[in-house]
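Here it is, the structure, as structure tokens.
Note that one protein chain is taken out, while the other chains of the complex remain in position.
Coming up: subunit A.
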């Protein structure tokens, strides 16, 4: 099972807030986060480190990023 957070188009700090909420509420071991700015990608990556999660996969497609987060 995987949870998806679609934070595309959302302004700061919404992508991070939504991601951290998902980390707290999900029972899944994998979360996919969709963002569309470089800054959001960096912010989400920074925020999940230290919460026991890491970015295990990163895909870029037409300026949008798909981050796969897994429990480390």
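General observations
One rule holds in what follows: contacts are C-beta pairs under 8 Å (C-beta built on N, C-alpha and C of every residue); 3 or more make two chains touch, one makes a residue touch a chain; residues count from 1.
Here, contacts and distances are computed from a predicted model.
The chain not displayed here is annotated in its UniProt record as "Membrane protein", chosen from "Membrane protein", "Phosphate-binding protein", "AAA family ATPase" or "ABC transporter permease".
One of A:11, A:24 or A:61 touches the chain omitted from the figure, and that residue is A:11. In the full complex, subunit A contacts the hidden chain through residues 8-14, 16-17, 20-21, 36-39, 42-43, 46-47, 63.
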